[in-house]
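One protein chain is absent from this view; the other protein chains keep their places.
Up next is subunit A:
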Amino acid sequence: MGRYAIRRLLQLVPVVLGTTFIINYMVWQLPGDPFAGRCGQRPCPDSYVTAMREQFGLDQPILVQYWSFLKNLLTGNLGTDFNGVSVATQLGDAWPITIRLALMAVLFEAIIGIGAGVLSGLKRGGFLDNVVTISTLFLLSLPIFVTGYLLQWILGVQFHVIEPTVTDEATIPELIVPALVLASLNMAFTARLTRTSIVENLRADYVRTAVAKGLTNRRVVGIHLLRNSLIPVLTFLGTEVGSLMSGAIITEGIFNIHGIGGLLWRAINGQDYTIVVPVATLLVLVYLLSNLLVDLLYGVLDPRIRYE
């Protein structure tokens, strides 16, 4: 397994190089001059534009720019944005908030999604099963921004259960509703996946064996059935961590959360590529690492998987 992990890590190198190059290339190829609109109502003087281009290396060929990006990335020097504010500081402020939001979302997905899935799978065709099936379908068919604005309006504006927007501190109680919104799609999918998996395994021979061993119903379900049924579910939850981070952009926008999503959103609108590139790179890294982690975890969860 150690060798497998190292091989997989080495495989990440070309992937990271490829994706970051594409990000750099795309971003610097976008139409419009990032410095043209920075002087209020008047067009910026040519001397300013030239000076800024030189300062941020925009006059260099793309390969040279990419090389300096890599050098800066490896030395941890992310420089400043176009306004002269340290990029590292901005990332450092925003990152923990997004992590907190995403972790809470994963927690909701796991607890509510798996819980609902197990209950409906065990009593297939029952009342609860129907409730879960209908409500998951409901969640799955609603785009995340609809769910977000709807909850914000109902809970925040109509009933004042929550504040409609989140403060700069983004405390855990404040993030509950946004995390639920962020989790909603995956939560519904997790519930359905768990249900299918439970129903499939419920008739498995080893479950019958567990009953024949004279184990309590609780142990048959809680240990023997669940341990097998959760393998695909946990894999799904793990691979979705990466996309959860990018999904946070919309949720953070709705609830005015100052996380990575908000940062990225403002940077794209301001064409500030010094922020867009590191944030996008970070998201790529999170995605790749969480996938690697899931692959390794899979072997722990299912002993039949061999790493060779």
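Quick note on the criterion: a contact is a pair of C-beta atoms (placed from the backbone, for glycine too) under 8 Å apart; a residue touches a chain by one contact, two chains touch by 3 or more; residues count from 1.
By our rule, contacts and distances are computed from a predicted model.
Chemist: Of the options "Nitrogen fixation protein NifU", "ABC transporter ATP-binding protein", "4Fe-4S dicluster domain-containing protein" or "Cysteine desulfurase", which is the UniProt protein name for the chain that has been left out of view?
Modeler: Result for the unshown chain: "ABC transporter ATP-binding protein".
Chemist: Out of A:3, A:42, A:160 or A:304, which residue would touch the omitted chain in the full complex?
Modeler: Residue touching the absent chain, from the options given: A:304.
Chemist: So which of A:7, A:71 or A:208 would be touching the chain we can't see?
Modeler: That would be A:208, which touches the missing chain.
Chemist: Can you list, in ascending order, the subunit A residues touching the missing chain?
Modeler: Spelled out for subunit A, the touching residues are 203-206, 208-216, 219, 224, 227-228, 231, 301-304.
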